[in-house]
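Shown here: the complex without one of its protein chains, the others still in place.
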Amino acid sequence: MYELNFDVQKCLHCPTHACLTRCQHMDIDRDTAGREILKIAAGEDSFVLHDCLTCYACEEYCPMGNHPFYLIVKRQEELNVQPLPRPLIQRGINIGKPFRGEPKINKVNGRALLMGAFADHMFLIQGRLFEGLPVISDDPRKMFHYFCQLMYLHYARISVINERLPGVIETITRHNVTEAICFHDECYGTYTSYCPSMGIEVPFRTVHFFEFLYNRLVELRNLIRPVNLRVAYQRPCSSRLSPGKLRFVYDIFKLIGAEAVQRKYVGRNALCCGGIIEGQRREGSRKRASEIQGLNISDMKDAGAEVCVFNCPACYHTLAHLVEKEGIRPIFMSDLCRLAIGEQPAGWR
Amino acid sequence: MDIIHQGLLDIVGEGHISNQQEELFIYSWDLGTTEPHRPDYVVSPRTPQEISRILELANRHRIPVIPLGGGLSLAGLAVPFRGGIIIDLKRMDTIIEVNEQARYAVMECGVSMGQLTSYLERKFPMLTHSEPGAPPTATVAGNAAIHGQGDLAHPYGFNSDMVNGLEVVLPTGEICRFGACSIGAQWFTQHPLPDVGLFLGWTGTTGIITKISLRLFPCKNIRGTAMFVVDNEDYVPDIYHRISRTQMAEDIIAFSQTIPPYASGLQHFTINLAADSEKELEFKKELIFDDALGEYIRRGDGGYLGFTYGLQHPQISKTADWRKGGGFEYVGGIMPVSCYPQCYRRGKEISDRHDIPYTVLGRCIGAAHAMMFSWTYAFNRADPESVRHAREAMHETDELALELGGAIWKPGLYGQRLVMSRLNPNTLNLMKKIKKLLDPNGIMNPGHWEES
Partner (left out) sequence: MGLSDFKYGDIIHRCFRCGYCKFPANWMDVNNCPAYARYRMETYSCGGRLWLTRAWLMNEIKWTDHLAHILYSCTACKNCELKCPMGFNVDILNMLRAAKGEMVEQGKIPVEARDFLQNIQIHGNPYGKPASRRGDWMGDTQMDKYEGQEYLYYVGCVGSYDTRAQEAAKKLGLLLKRFRVSFGVLGKDEKCDGNEVNNMGEEALFEMLAQDNIALFNRLGVKKIITLSPHSYNAFKNNYPSYGGNFEVIHYTQLLQRLFEGGDLNPAEKTEFRVTYHDPCFLGRWNAEYEAPRKVINSIPGATLVEMERNKENSLCCGGGGGNFCMDLLGGSPDSPARRRVREALETGADTLAVACPKCLTILEDAVKVESLDDKLMVKDIAEIAGEACGIV
């Protein structure tokens, strides 16, 4: 029903083919890159479809505003190139099925925080930062009604996303929300990047969580005491869909006196948490994931980070324990902000 | 006051005996689908001597005696079918000795699994025991009395295989010891004396275990759970075998259930790994997930779901609340591992027939020598229809377990009859003789292992 808006002309005129030449996981020269992306656009198979780790990064690298990652995923599905073993895909698809009754629709008539499929992280939504802010999806039993579905990009299942997403949007819309502050990058990316690329209508505005946090901190400026911590930020894959919002990470750090350590794997070069890679079908995936994690964490450590800051609960789940073992404390961004205004972070370990 | 009451009061003292309706009511129920039966008295003794005197008194008055531990065995095993005296053993809860060198613990019969787990965690972190998925109130002795199994079943077998010695009060009141402790040696081994294995698996019909020595095992610095998933139940036996062959895993469990949806139609494995270092852990992961199961992953037939550090304390009893009904019961079959696919498929059919979301699980016992396969049926305690469905499903499943070539673990009365109807007649006869010899008046947990 929905068609990906991918413009081959843009590729033909692309000076860099950065989508693939910059890929951190494949070594591809410019000519090959140009050839392969056009092959994929034309519906043909390519080694890229098989070697792709589904890290989302090419979506950001493309200088022409095209959608190379969505294209790759679409083609993987069409040509049945499964990045993950079959049962993992099935499991993933099952996870997103709501099964505990219909959600209660509270009319917010304005702006609200949208927790998506992370209602089980409501423990983070406390204190002054969130005072008076209505929440959509605060009940873990009902949260899959609000699941943005974008996770299925890792599963080569555009079809599942397109099938379920309009219903999710409708559920959110029923709350009469004008402005949804997306707790997770992935929801934000869904509504601001994926939906437009597919021609799926989104009848509410969205705000990036970090932009919201930043603005709240500015409002609460007189409460801020510098945290004086050296921090590394774990950039999640879905942040690649909203690169323009990345600056809020650093604006927040500046505002609260956190020093972002100088590291190699940062910004465009950020490394994936590895959570999705370790289960992939390709030979050696489990080791590959742990190598990437190793590089990432030793980079944080070498740069002198004391704290690793997360947005994505999935990254947190995958990496928190590992960074902790290296003496780096994991913390969610909102918790770090709470620390700065003299509150007790909910998830400090 | 009647003479039995007076006698019991003299033995256990004020406050530890009751024949009031409240106690009689509560102790008439277990947690499962079994119809309640009221006891006449409930006592909670403190010593083997008191138990011995209670049994003498019971023999004099020919009144039944039902030993009760945590009361969690679910199959009506401690429901007083013919009334009598319930002996709640949980006050006898001293951990007497932990021998770090010989790796065993001696304790009184009322010591709970939770208490032992915590004691070891706090005082002997280098040691652990095979912890069942039961709530922490389950007793170590009650668990051995029904051949339970825990999270070290894969390397070391049934918990009743880990018994190093017993103190038992016989139905006629004599206090006996078995194993090395019976010759005054330490409680470190059950062998090599002549075998009198008359108390394990007898569900309290041959005597009351008052002390038990249980084997403990090294507890490694790192413990955690890896997960693997397949979408075809026919793969499960092979996967059990492959993992088991590496000899690198502690616990291996496969499960499938309707709720939550992610588990529906798929077979998930939880594989407990333990290691003293990251190096050892990585080595084990490599052997299992890259070498033994790599083929499944490359074919796209099996998926690795990562490793989570730390073992969670069991909370399976949450199953009881899935239907917001406060109850569930399961049939545990001790089955050949090769039966997993049929167990799963046929179990699902039974669940569907009774409109109960299916929940099945197979825990590998020994080097894939067997598995404990459980078919779980949740019910709503407030809805008699749903209790009836669960009960009927249990009965059908008892028959299924035998039909598929397995044995029923801790069967209730229905299952016991099915088992006895198939028992080798000479064996059955021997069991009867033993029972008669030990319990001439038939006072011990009557109803169980009796032909109707």
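Things worth noting here:
Read from first to last, the chains carry the letters A and B; within each, the first residue is number 1.
Following the convention adopted for this analysis, a residue touches a chain if its C-beta (ideal position, glycine included) is under 8 Å from a C-beta of that chain, and two chains touch if they have at least 3 such contacts.
Quantities reported herein were computed from a predicted structural model and do not represent experimental measurements.
Within the entire complex, contacts from the absent chain reach the displayed chains B. Touching the missing chain, out of B:D291, B:D321 or B:E451, is residue B:D321. Within the set B:R60, B:R245, B:R299 or B:H313, the residue that contacts the chain not displayed is B:H313. Listed by residue number, the positions of subunit B touching the unshown chain are 15-16, 18, 20-23, 25-27, 29, 31, 42, 44, 70-72, 88, 90-91, 93, 112, 114-115, 117-119, 121-122, 135-137, 313, 315, 317-318, 320-321, 324-328, 380-382.
In this text, only the chains that are shown with their structure count from here on.
Inter-chain spacing, taken between the CA centroids of subunit A and subunit B, is 45 Å.
Contacts from subunit A toward subunit B in the complex involve residues 82, 84-88, 90-91, 94-95, 97, 99, 275, 278-279, 281, 283-287, 290, 318, 321. Residues 229-231, 259-266, 282, 285-286, 289-290, 294, 296-306, 309 of subunit B are the ones that touch subunit A when the two sit in their complex.
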